[in-house]
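See below for the structure under consideration.
The complex appears here minus one protein chain, its other protein chains still in place.
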Amino acid sequence: MTTRKSFGSDNQAGAHEAVLRMMTLVNEGGAVAYGGDPWTERAGAGLQALTGARGGVFLVFTGTAANVLGLSLLLQPHEGVICPESAHLNVDECGAPERILGSKLLAVPAPDGKLTPALIASRLGDRGDVHRVQPRVVAISQVTEYGTCYTLAELRALGEFCRSEGLRLYADGARLANAAAWLGCSLADLAAPMDVLSFGATKNGAVGAEAVVVMAEDLMDRAAFQRKQQMQLGSKMRYLAAQFLGLLEDQLWLRNAAHANLMARRLADGLRGVPGVELWQKVESNAVFASLHPAHIDRLQRDGDFYVWDERAHVVRWMTAFDTTEDDADAFAALVRETAAIGG
Amino acid sequence: MTTRKSFGSDNQAGAHEAVLRMMTLVNEGGAVAYGGDPWTERAGAGLQALTGARGGVFLVFTGTAANVLGLSLLLQPHEGVICPESAHLNVDECGAPERILGSKLLAVPAPDGKLTPALIASRLGDRGDVHRVQPRVVAISQVTEYGTCYTLAELRALGEFCRSEGLRLYADGARLANAAAWLGCSLADLAAPMDVLSFGATKNGAVGAEAVVVMAEDLMDRAAFQRKQQMQLGSKMRYLAAQFLGLLEDQLWLRNAAHANLMARRLADGLRGVPGVELWQKVESNAVFASLHPAHIDRLQRDGDFYVWDERAHVVRWMTAFDTTEDDADAFAALVRETAAIGG
Amino acid sequence: MTTRKSFGSDNQAGAHEAVLRMMTLVNEGGAVAYGGDPWTERAGAGLQALTGARGGVFLVFTGTAANVLGLSLLLQPHEGVICPESAHLNVDECGAPERILGSKLLAVPAPDGKLTPALIASRLGDRGDVHRVQPRVVAISQVTEYGTCYTLAELRALGEFCRSEGLRLYADGARLANAAAWLGCSLADLAAPMDVLSFGATKNGAVGAEAVVVMAEDLMDRAAFQRKQQMQLGSKMRYLAAQFLGLLEDQLWLRNAAHANLMARRLADGLRGVPGVELWQKVESNAVFASLHPAHIDRLQRDGDFYVWDERAHVVRWMTAFDTTEDDADAFAALVRETAAIGG
Partner (left out) sequence: MTTRKSFGSDNQAGAHEAVLRMMTLVNEGGAVAYGGDPWTERAGAGLQALTGARGGVFLVFTGTAANVLGLSLLLQPHEGVICPESAHLNVDECGAPERILGSKLLAVPAPDGKLTPALIASRLGDRGDVHRVQPRVVAISQVTEYGTCYTLAELRALGEFCRSEGLRLYADGARLANAAAWLGCSLADLAAPMDVLSFGATKNGAVGAEAVVVMAEDLMDRAAFQRKQQMQLGSKMRYLAAQFLGLLEDQLWLRNAAHANLMARRLADGLRGVPGVELWQKVESNAVFASLHPAHIDRLQRDGDFYVWDERAHVVRWMTAFDTTEDDADAFAALVRETAAIGG
């Protein structure tokens, strides 16, 4: 009997074969270390073209590192980061922002994981008070940790609000590709209102690679040093670059993301009408959040591994990936349906 | 015309094909993320067996990260690290130890890059003085940044001295394999006197992977959290593990290192008797340090890229790697000889 | 016309004359610096006797510094601090805990500023998850920022809960004297359940001096070094010590606090029945929190300076101090009454 595909996380998927192939392709003899090689230059140029970044692109190893490096370019010691309570950087990075940046996160409850100008404004009351951390950066996640997406209009509104308030805007783009696929827009559209953002490859078919995209030119010099200081400068950078080159070819990044989104949609559709199963968030990317009867959660966990997002509300998270098949989605939907039929 | 092989650094080499092959092998379907996969377990077990570590093995992405994570397990905020002035962590990590650890490095001049009990003792005078950082960790590099190796007797002496003085011993093992090859000893022999050490794969044929080897059991729990906080927890850990699995197979790590050492020896031998060229350090690994006439350095730099280690003393560093061929070494020795013949 | 006494904060009061007198008394010739003088020894012994601290007492300059030093003795880098959202260290220290400790604060909403075992338990769900900061210290304020006090039974319950859960308990005692006065207990009673606490003098008649009281013996050595590293080791320590000596004499610390508490009680009593004025928190120390009609707040602010604690709920904070007189309290109550009579 084969193991059922896990819907635990998109980082449980392997790497896309095109990514591994490109890593093998760049493995030809010597190359200048630390990013002075032609592949890194090509990946950087490609990412700059896609995002419209004037400041440059800095490859790092993990999403946590991308967030920390990105934020570090925008903060002075007494300044803080307004983010949703659910933000990965607030919840899932073992305190890296506080430890590495020394900065306070000013977390705002946001039911769908999305900040609004009004929510941001609610944290601006302390400006000028020397006893209070000064809000300086607004950090959003696009896709959010709840699988929802900011629309382009929402992004623009955030960008305008931040500019008018003297705030900087950062986006955690660990799943930026899924947002682009959902919104049917370019990465440049998503990047335009930002000062800095990350563009994740790991969850989208890479082995392990993220890009910090610096929109403004004047932050570039600093970024190169801080990447090194933050222990994210790979000596054999070409293998990080190769992962992006693999994903850039024929827009594989977009195809992977679109497919994952489609599978989440398919799973969500398959759950429609299942008694006791209710979607908890809109399905706008590759995540399905649903509330279930606790006994059903227990039974489903026996066969697979996924997050119980909220114990009290009996909410679980199911994620699809570039390699989820229609059969995987249908089989899992069927399993949930069967489980629900057994009764609580 | 073909490009000459560079002797700039062992991290300019590509990856060994066995490493890439293993990365492709582990790319089979889903796997638990963050190291809960069978390959990470196997790599960890293999490394523990090789080194005798009771505390565990923690894979990270870069040598700087390995040093910082390793040291972070051993330090309280008011404690410092005694290291040679030439230590990578003192010179080449863009201040990551100070930034990430907040700890002071107590650097000691050491002409051959090696600490001794007497040199360490010279920094112990401030103990108990509340105005002074308290020395707590001794950090050595094995192989040193000058290509020299501590003998097993020297390591034992350091270990005993540190224990008797209540100090902890850390080894930066970015080139530990080369030391094992040179000394003809096991990794366990090298690791035994240490509290924590790193074991580098990147410079020895990997794509980018280092292991933090924790000898003592009681530091293990902390290490898992601090790796995450230090932004070094890869989600798709299996690809880091695969690199080590590739190197562990048939002792590829040792064969790679032994070959690199041999090529350095061959290069050094090829330079013997060249007028104006003098070895500056003993050749005990894969590095050749030599002093040359400045004009010769300039001329050689035109064709290749290597470090001028000491401008004033006209000392250069040439490094070999697992993929350096006998022809490479001979051709470069010949080039140096020719250059020297032209005159200053 | 004389200026009306401000009810803005107890740190707007001057110093008690006994404190200044003692500072002049110790000003006799030379003394060993950095705390090696007899007055520091005497103050330390006195404070240890009062609190039952076995670990020692460390004088510092500010309340923020006391909190940061105290917490720094109890935390490893990946560990966090559970505290009420209203905690001074979360709100009013310009991010010093995050900057200096690098630690995340796990803030819990607490309507009266007081933590309970149940509230603490709500933040313990992430233990063992490597992506999450590990809760390690529970930080309470006694008196709280809302002027409320933990009873001895509540403190004991917190202490037992923390011990049973492997957590450390810290108390911000910037107004510890007021709590002792309110509860009619000794400082030792208040300190007993704690691992570390602060004992504030500044708001209680000193010029500027706080004590970090270390209950456990094994944290003492570390504390001496960390105080220096945290820039809180005064060279002429005798003048910090003198402030405490002045307050220790004839229990001036207790008399000052009891008087301030009494004046708050008197002010609160004077407000009883004033239309539109409602107490927002119990008056258990030297703070009176009340909600008022916004227009009345504006009018009262014209003559004096106090905090509008909550704009939306129209809540203000009035604080008394050791030097508030009965006439001051009565005059201010009368002023509020008159203002209220004018209408909104």
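To keep things simple, chains are lettered A, B and C as they appear, and every chain counts its residues starting from 1.
Everything below uses one rule, namely that a contact is a pair of C-beta atoms (placed from the backbone, for glycine too) under 8 Å apart; a residue touches a chain by one contact, two chains touch by 3 or more.
No experiment lies behind these values; they were computed from the predicted model shown.
Would you indicate which residue among C:231, C:313 or C:334 is in contact with the undisplayed chain?
In the full complex, the listed residue that touches the missing chain is C:231.
What is the set of chain C residues that contact the non-displayed chain in the whole complex?
3, 5-6, 8-9, 11-15, 17, 20, 23-24, 26-33, 61-65, 68, 93-96, 99-100, 202-203, 207-208, 225, 228-236, 239-240, 305, 323
Suppose we count only contacts with the excluded chain; which residues of chain B make the list?
77-78, 80, 91-95, 98-100, 102-104, 125, 130-133, 311
Since one chain has been left out of the picture, which residues of chain A touch it in the full complex?
Residues 34, 72, 76-78, 102, 130-131, 134, 222, 224-229, 233 of chain A touch the chain absent from view.
Simple rule for what comes next: only the chains that are shown with their structure count from here on.
Which chain lies the greatest distance away from chain B when centres are computed from Cα atoms alone?
If we average the C-alpha coordinates per chain, C ends up farthest from chain B.
Suppose each chain is reduced to the average of its Cα coordinates; what separation in Å results between chain A and chain B?
Whole-Å distance between the two chain centres: 34.
If you average the Cα atoms of chain B and of chain C to get two centres, how far apart are those centres in Å?
50
State, to the nearest whole Å, the distance from the C-alpha centre of chain A to the C-alpha centre of chain C.
42
Residues of chain A touching 2+ other chains?
If we look for residues of chain A contacting two or more partner chains, we find 93-95, 99-100.
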